[in-house]
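Structure provided below as structure tokens; questions to follow.
With one protein chain removed, the remaining protein chains of the complex are shown where they sit.
So, subunit A:
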Amino acid sequence: MSPQGTVTVSAGTGYNFAYLDEGTKRMIRRAILKAIAIPGYQVPFAAREMPMPYGWGTGGVQVTAAILGAADVLKVIDQGADDTTNAVSIRRFFTATAGVATTTRTAEATVIQTRHRIPEAPLTEGQVLVYQVPIPEPLRFLEPRETETRQLHALAEYGLMHVKLYEDIARHGHIATTYAYPVEVAGRYVMDPSPTPKFDNPKMDDCPALQLFGAGREKRIYAIPPYTQVRSLDFEDHPFRVQRFDRPCALCGAEGVYLDEVILDDAGGRMFVCSDTDHCETRRADGHTGEAA
């Protein structure tokens, strides 16, 4: 890290390393350190304008830019896939502004920026998972006042979160929230895990990797340090359950993974394939095949 104010311009691009200036990176790192110190607490930070629209990962990109070093290997996924627009453009962005190596292999990456999935391959110590967060406040749609939600967090008054789950059961007979499913971090703060499917919630618990969450428009950073207890909220008589799929991946035959539905034609043809493209490709390279392969 270079001292504040100095600029280490990447050769050829004219940009500072990883786009942001060093002062901004220090500011973001301070917010990240505070977030790690208070797991699940939303730390305000002075989010910058980024060369991409809000909603495309401006928060995640700033967190990644602040933690990236020249030796890091970056992986970017968008809904589990390495090859969709958002993932490709953010990967290119950091290739251009930081010159870091990129990969699509989960195991090889040191920093993984994700939009709404956690990779199927288990994460390891030393890896950092950076989430793009649109709305960091789990209580937002129940309590519109920011002053009040802050009070509720400060006093750990989370009865309201259960009112939402109650409404789900009353309307649908079961907890119908399938993404952005609220979790309690380290027995204290209730946190929105960003719009990941609740299928991924158990992977957050006791995870060896550091998990960082960046919300650019809302200007908040929060974190789950490695090996932290993360519990999905539920009722005693309606315990938390993840989605189940009644068939394996059509391409690689994987079971117990999160599947995407792919429409094949206009006659109702469809198949279900791994949402995590790297996981699917790795399995197929190892000789696993599904019914459609």
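Keep in mind that, in the parts below, contacts are C-beta pairs under 8 Å (C-beta built on N, C-alpha and C of every residue); 3 or more make two chains touch, one makes a residue touch a chain; residues count from 1.
Everything that follows uses one rule, which is that contacts and distances are computed from a predicted model.
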item	value
Among "Acyl carrier protein", "Sarcosine oxidase subunit gamma family protein", "Phenylacetate-CoA oxygenase subunit PaaB" or "Phosphonates utilization ATP-binding protein PhnK", UniProt-listed name of the chain not shown	"Phosphonates utilization ATP-binding protein PhnK"
Contact with the hidden chain (one of A:Glu49, A:Asp237 or A:Asp286)	A:Asp237
Per the touch definition above, residue among A:Val163, A:Ala176 or A:Ala293 touching the missing chain	A:Val163
Of A:Thr95, A:Thr124 or A:Gln151, the residue in touch with the unshown chain	A:Gln151
Positions on subunit A where the hidden chain makes contact	142, 151, 155, 157, 159-160, 162-163, 166-167, 169-171, 234-238
